[in-house]
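Take a look at the structure set out below.
Complex shown without one protein chain; remaining protein chains in place.
For chain A:
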Amino acid sequence: MAVRKLAGLVATLLATSFVIFGASYAAPGDPVTFLAGGKENLTPEYLAAIRAQYHLDDPFLVQYARWLGDAVTGDLGRSMQYNDQVFDLMLARLPSTLGLVAYASVLFVVFGVALGVLAAVRGGRADSAVVAGTTLATSVPSFVTAAVLISLFGVQLGWFPVMGGGSLWHLTLPAVTLALGALAIISRVTRQAMVEQRELDHVTVARASGLAERLIVTRHVLRGALGPIVTMCGLVTAGMLAGTVVVETAFSLNGIGSLLVKAINTHDFPVTQAVMLFMVAAYIVVTTLVELLQPLIDPRVRRRA
């Protein structure tokens, strides 16, 4: 069971690595011209030397195999732009991105679930207000949210710094921007799952045994709705790991996302490939974790497994 699962993960990673490598290979523009630097360097001999250095004349599959072999042993290559190990470049930027995603996840889980519970339990106007508010928050693009938050809390009120990272304080506005987009989906899933659970017979049975309504909500309705809520939170978090680009750029955060944008703009293939591979791997890790949590949430899954 565990072996099959692991094999599946490796196969997924392998397939995506191929797509990622193939995409950068097929992308327009020749990295050689960027590697060569200025126009004055564009002599045929120099270009040929670079091609040889980066093995750019080898067949596609040979290049892929070499890259994959290096990547498996932990060597992600050297950045063409920074002339630095890709691994070190990413390691330096990882804390910013992971911190940002973790902060945003805490925010959207806490507030998303709370709003969903409120909508499900209160119904009526509270329900409509939650749906309208979260839908609005989600439909505003994150660069607009970022601009509004910066001008309001950063410039006019001066409560939060508007650029850079390094502390929770710095990460607050970016994390709020990122979390706002996820609020609607989490609160909607929470509300829907709770409404479904509330109709079940055992909830009526609990009510008939004299349990207070508050305990019915926490011990039975919310507890029963936990499966879909955790799954959705996991998927959204996983998606965020690959979706911090806009927010990092808007708040000048030096994270993985902005590294990727710069690498694409400068045709820095090793960095582009490594960052994308990391994003896919992170997605797979998070979704796998969510899957591993399911048997803990619902004992019935344990038997099926």
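Here are some notes:
The rule is short, and it goes like this: a residue touches a chain if its C-beta (ideal position, glycine included) is under 8 Å from a C-beta of that chain, and two chains touch if they have at least 3 such contacts; residues count from 1.
Definition applied: contacts and distances are computed from a predicted model.
Candidate names were "ABC transporter ATP-binding protein", "Aldehyde dehydrogenase", "Signal transduction histidine-protein kinase/phosphatase MprB" or "cytochrome-c oxidase", and the UniProt protein name of the unshown chain is "ABC transporter ATP-binding protein". The chain not shown here is touched by just one of A:52, A:132, A:215 or A:289, and that residue is A:215. Contacts to the hidden chain, counted on chain A, fall at residues 200-202, 204-212, 215, 219-220, 223-224, 226, 297-300, 303.
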